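For this view, one protein chain was removed and the others were kept in their places.
Labels run A and B following the written order; every chain starts at residue 1.
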């Protein structure tokens, strides 16, 4: 199941790289970074072994997804909806993985929630930095917010007598559902800017 | 005292994020990164535990400062002077903390001076990269230079018979004073460009 997330993130990296007209090597790097960047940052922060360096499955999956996405880039428009599904499953899974790695390393729940969010979101942040644009998740979408809500639910549910599998499934489903509803109804975080502030952008 | 620096850096992050019209989550991330980025990079480089992951005080302080800065952003113009004071105390403290962590880990003085400067300056560098602008400290102000001077003074004073508390206070005061004077008298590093070089910027 983890593989679905990796595939979706790799493909989203390829699509961004294509829009910047990078060469094949650049595309591969961006795909790689998008798929493993969040987990790598998490592993460095908690001083754990970096996952993809010890398990080559990630490397093969990213390589395969990249070739697929480049070859079928014309068609990917039609399957954008299924891609979005993969991506949403991906952030749900990555969030839970990050939270659980944080718990295993003995961190406070707030830090574990941060680690879950980092795992799910920072691959995309690094992708956007390498492509020289302000990270999209800072600006428009309810993306990280879904991760924070799901990761918080994980800890609330842990305090009930619920078996662990249910905790995982429900909190993952919360990430998934919040993100799905946000995109469906085009929701974003409430703006904190007044109209006149938005009109005259500083600088 | 360390807290003043964290507050000032968090607020400076919020102000930058507001000027880029980021959403609330983006603002929080930028505030966080500005406040802990330098220390995190230092801890990763010397392979130590990342401070904010083990001590939640940082997280609470940054959260509080962010909410404060967003709510009172109109008024912050009036208190820019006090903000600048916090910031300057902040870099002085962060420089000394970085130097002392380097000494504790057994590094050469030159590396310790670098670690002090990294602790004080790189939160701002990461903030600027995430906001897609060339880091301001590379271009205009005597900022890192103040850190380097204070950190160097730390080692010179250590060689005297002076008690450690005085070494800390004096070298911190040097960072503070150099930075203060530089802003007061609008000093910057001597330019290395001739006039004709500055006129025709390449590219």
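Throughout what follows, a residue touches a chain if its C-beta (ideal position, glycine included) is under 8 Å from a C-beta of that chain, and two chains touch if they have at least 3 such contacts.
Just so you know, these numbers come straight off a predicted model, no measurement behind them.
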Selected residue (touches chain absent from view) among B:3, B:46 or B:168: B:46
Contact with the hidden chain (one of A:50, A:110 or A:136): A:50
Hidden partner chain, touching residue among B:110, B:164 or B:181: B:110
Selected residue (touches chain absent from view) among B:36, B:137, B:151 or B:174: B:137
Residues of subunit A (touch criterion as defined above) contacting the omitted chain: 17, 19-27, 29-30, 40, 44, 47, 49-50, 53-54, 56, 59, 70, 129-132
Chain not shown, touching residues in subunit B: 44-47, 107-108, 110-111, 125, 129, 132-135, 137-140, 144-145, 188-193, 197-198, 201-203
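Heads up, the rule we're going with is that only the chains that are shown with their structure count from here on.
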Gap in Å, rounded to a whole number, between the CA centres of subunit B and subunit A: 30
